[in-house]
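All protein chains but one are shown at their positions in the complex.
For reference, chains read A and B in written order, and residue numbers begin at 1 within each chain.
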Amino acid sequence: MSEMLFTAAIARTIAEEMRRDPSVFVMGEDVGVIGGIYGASKGLLEEFGRERIRQTPISEAGFVGAGLGAACTGMRPIVELMYMDFTFVAMDQILNQVAKTRYVFGGKAKIPLVIRGQQGVGGGNAATHSQSVESLFLNIPGLKIAVPSTAADAVGLLRTAIRDDNPVLFFEHKKLYKGGKWEVPDDPEYMIPFGKADIKRQGTDVTVVATQFYVGEALKAAEELAKEGISVEVVDPRTLYPLDIDTICESVKKTGHLVTVHEACAVGGWGSEIESQVMDRVFRYMDAAPIRVGAKQCPLPFNPNLEKAVVPQIPDIVAACKRVLSK
Amino acid sequence: MITKERALWIYEKMLEIRQFEETAWDLFCANKIHGSVHLYLGEEAVAASVCSFMTDEDYITSTHRGHGHCVAKGGDLGKTLAEMMGRDTGYCRGRSGSMHIADFSKGNLGANAIVGGGIPIATGAALSQKMQGKKDNFTVAFFGDGACSQGVTHESMNLAALWKLPIIFCIENNGYAISLPLEDNIPTDNITDRAAGYGMPSFSVDGNDVEAICEAMEQAVAHVTSGQGPVMLECKTGRWMGHWTGDPELYRTRQEVEELKAREPIQRFRARMLETGIADEETICAIEAKVTKAMADALDFAMNSPEPDPAHVTDDVFYEG
Partner (left out) sequence: MAKKVIMPKQGLQMTEGTIMQWLVAEGGTVEKGQPLFEMETDKLTITMDAEASGTLLKIVRPVGDTVPITELIAVIGEPGEDISALLGDAAPAAAAPAESAPAAPAEAPAAAPVAERAPGERIFISPRARMIAEEKGIDYSKIVGTGNDGSIIERDILAYEASQPAVTPLAANVAKANGIDLAGIAGSGANGKITTADLPVSAPAAAEAPAAPAAAETPAQMGRGTRTERMSGMRRAISNNMLASKNTNAQTNHRMSVDMTAAIALRSQYKALGIKVSYNDIIVRACAKALQDMPIINASVDGNNIVYHDYVNVGTAVSVPGGLIVPVIRDADIIGLSGIAAKSTELIEKARDGKLTDSDYHGGTFTVSSLGMFDLDDFVAIINPPESAILAVGKIAKTPVVVTNEDGEDEIAIKSMCNLCLSYDHRIIDGAEAAKFLQKLKNYLQNPVLLI
């Protein structure tokens, strides 16, 4: 184990994979000299040079599409988006091309493409650079979606993503970048399979499903609730597609209560999807309708206090747990 | 003058495309093909001539008007037709239909129903060739005058020029972006005026003239495979049919289409071959008989192919290893 920043863990994992496999390369904005604006590609240019660390013009559709073209012709590109909000600029390439190529061509192509970057509030960047956008992609078949909540999980999931022969959208959270140093396993083969949830805290009264930054917030809420005798189980799915619905359902069968927490808007978010799947499967074990905790249906404002008012806070999670328990 | 071998190959491919598209039209009218088809009739010289310079190691990306590219890139007539009829034996097992046919084994990275959608993909394929050190190989992105107004076209050309990728941006200028005439689409007289902005060489040729296309291609291929970066190749041509089957064509006159047909590429090239002595009547007739037979077999194959099994409809969304 080593201690390092989240971004350093990402950069180290990419470097390890690039050393292992010459077909792995990085493409994206500002990945060169400055190593990405948050430093998640730091040091890569020095080691691998301009041929494999390709800093692009600000042309998200162009270089995401080029990533697809390279992926289906024998390379394993890691495309870095400066902000995952910028997926919107490349939406046709991601949704119409990347996601569908293998299927519409009758299963002939492999698409070993990773599109990664950070998202979320915490940068003071307002509406177009602070969104959590992972839920949108869940509605398009053909994309795997990873949402790590710790640097160790990020390392294991990123390695799996790079070695996967399918397109993976890899969402990091900028608040985790700023979360100090993390314990990270040093094994260059450390991998976490997709579709395997991690129970971050065991509990018996209510199941809280959260991802990314909000796993930590849910754990803090659980501490508070424990003081009141409420036992919270925090389940981190780690990938939204494929989704480990079995682990979530087993937890709900035990607790009878489900709360989903994410930074993205509650309306149409993945929390709704998980709640629906849980009700499909284990409705008879549920003691109350599940509750979504998510952002208000509102673009993210600039003012820090306004921003805080839009996205969920720990007291919101605490309140949701109590409400689902009719307490 | 082009070689005899290339000339006969191009003639055969043009005939295949012509007969294929006529067959497709017949099948559509007979309600044997559903959805819509975008016919390449009248533009055959472009795909056939360009692809005559390519091997299976060279890549193309294609467009919604993609049957011609697929056939010219070595696609099997029967599998292509079967795909258009939604059959299990089709190139994509009935999932793509007319607009998304791909054949990776022949270097065809797929038609693309999003206008301009394939251009960055071609750019990425050329990036692969460059990074993999395949110095003799290159990629052609086929697209039309309509795609020239897509942002991603600019992004791709810019990227390819910056990274000196081995790619030919082949613009099939048929004068209309669906119903939008060229003068309402492009603010300058020539699309190739844009090439200077990327510092790439360009050629603008009569897309119904096989010899003109081949002459430009020779130079273009030499340029892109020498590591000097991309080339823009505009082929001015025209489609005989509407944008799609069912297009009322209110945007152009019948006379315009008749004039277009007078510039028809296949008969023109046939006459040229006889005139220059590249091929005699007998050789040409043998090719025509061969193509007619091949097309009949393809039709037979497609018509007798099974429907795909809905039980497998969700297969292949992901590679399962």
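Keep this in mind: contacts are C-beta pairs under 8 Å (C-beta built on N, C-alpha and C of every residue); 3 or more make two chains touch, one makes a residue touch a chain.
Note that the structure is a prediction, hence the values are computed from the model and not measured.
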Original post:
What chains on display are touched by the one that is not shown?
Top reply: A
Subject >> Which of A:30, A:250, A:287 or A:316 contacts the chain that the document leaves out >> reply: A:287
Subject >> Chain not shown, touching residues in chain A >> reply: 256, 283-288, 323, 326
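Simple rule for what comes next: only the chains that are shown with their structure count from here on.
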Original post:
Mind pulling up the chain B residues that touch chain A in the complex?
Top reply: 59, 61, 90-93, 95-96, 100, 102-104, 109-110, 112, 114, 117, 119-129, 131-132, 151-152, 155-156, 158-159, 162-163, 315-319, 321
Subject >> Interface residues, chain A side, partner chain B - complex >> reply: 25, 51-52, 54, 56-57, 59, 61-75, 77, 92-93, 96-97, 101-111, 141-142, 144, 165-166
